[in-house]
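For this view, one protein chain was removed and the others were kept in their places.
Showing chain A:
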Amino acid sequence: MPSVIYLDNNATTAVDPLVLEAMLPYLKEFYGNPSSMHSFGGQVGKALSQAREQVAALLGCEPSEILFTSCGSEGNNTAIRAALAAQPEKRHIITTQVEHASVLNPCKHLEKQGYHVTYLSVDEQGCLDLLELEAALTGDTALVTLMAANNETGVLFPIEQVGSLAHDYGAIVHVDAVQAVGKIPLDLHQLPVDLLTLSGHKLHAPKGIGALYVRRGFRFRPLLIGGHQEKGRRAGTENVPGIVALGKAAELAQTYLGDPHEQQLRDALEIGLLQRIPDTQVNGHLLHRLPNTTNLGFKFVEGEAILFWLNKYGICASSGSACTSGSLEPSHVLRAMHLPYTVLHGSIRFSLSRFTQAAEVERVLEVLPGIISHLRAISPFSHEEEDWLQQQERELVLR
């Protein structure tokens, strides 16, 4: 395989060399347990405090409000459980149709336990309707859980408005900010949010480390029960190297916030592809979107086939097509947006990082038009048939 052009940073990111450098001593010489009553362990405890401060600084909150977890899924599960435990008399949850599986599946699970869940819809651009949210909120609503930024389209939800509305009804607000942290500024001093999840490997820390923000004063109930670590809020010996890495990654992310590099390259890629490839559209709102993400629908071709061709050129991206997932259904996010099937199966997500180079974007612009036209030559569907296809789809909806 030629050298890799990695444009799949919403899936995971490269560990920043400075992050690796920061964590290595805690894998080598400083292996003490921070709970131990000797200075060898105590040294390590100081590193944890520093990391907590670094993460808190990125989010605009207090270090004591940060709880380290193992991953985004743990953060989301913990937050949902904690929110329900804090208001045991309430039985209603509001979320959206486009959440990550680590929110959707716990919600589905809770439905079986007698909870009532509202899954808010999105429009064709992937945006929420605040009126629909307001109509769904009742005094029985325990929790509103939604993402800050969508992993597939990059579309941002209006966290501030959602949070204020939810608080008006006495609901707890949890935000899955796994894709947003480090990519857009978040100020938890200002945001009406009670719980917020982040994951290290999406912002150039390694896999296996995450954090949960728990607003001060929140009646928190732990998911993992055992030792007194994390002030009794999450048992288990701390992943010290991971936590140090996350701290460093957060510090670095803060220095890059507002750097236009990613967005400039993303826009160059997006505009370049739209100009070079006919019958292509952007999936998701053009403005309310992460600066690093573009999700493009190439009509009449299938996503997995595109990915395998890109892979041949060393280009890594991902697709919402059915064939790439374990299931046989295309992406639930794109389907919730009611995108036509012509677009759905041929959707490709490119997600950039601060390490993305202009030459790499150029390379995609060079090879992708040829790939799409090759696959379209093989496809039995084409532009002329589009009216017929849309007719077919309308009939399907009517059925």
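Everything that follows uses one rule, which is that a residue touches a chain if its C-beta (ideal position, glycine included) is under 8 Å from a C-beta of that chain, and two chains touch if they have at least 3 such contacts; residues count from 1.
Quick note on the criterion: contacts and distances are computed from a predicted model.
Enquirer: Out of "Response regulator transcription factor", "(Fe-S)-binding protein", "Nitrogen fixation protein NifU" or "Lactate utilization protein C", what name does the UniProt record list for the absent chain?
Expert: From the choices "Response regulator transcription factor", "(Fe-S)-binding protein", "Nitrogen fixation protein NifU" or "Lactate utilization protein C", the unshown chain carries the UniProt name "Nitrogen fixation protein NifU".
Enquirer: Who touches the missing chain here, A:44, A:277 or A:305?
Expert: Residue touching the absent chain, from the options given: A:305.
Enquirer: Looking at the whole complex, which of A:105, A:125 or A:379 touches the chain that is not displayed?
Expert: Here the residue in touch with the unshown chain is A:379.
Enquirer: For chain A, which residues touch the unseen chain?
Expert: Considering the whole complex, chain A reaches the absent chain at 300-305, 308-309, 311-312, 321-324, 326-330, 341-342, 345, 377-381, 389, 392-393, 396.
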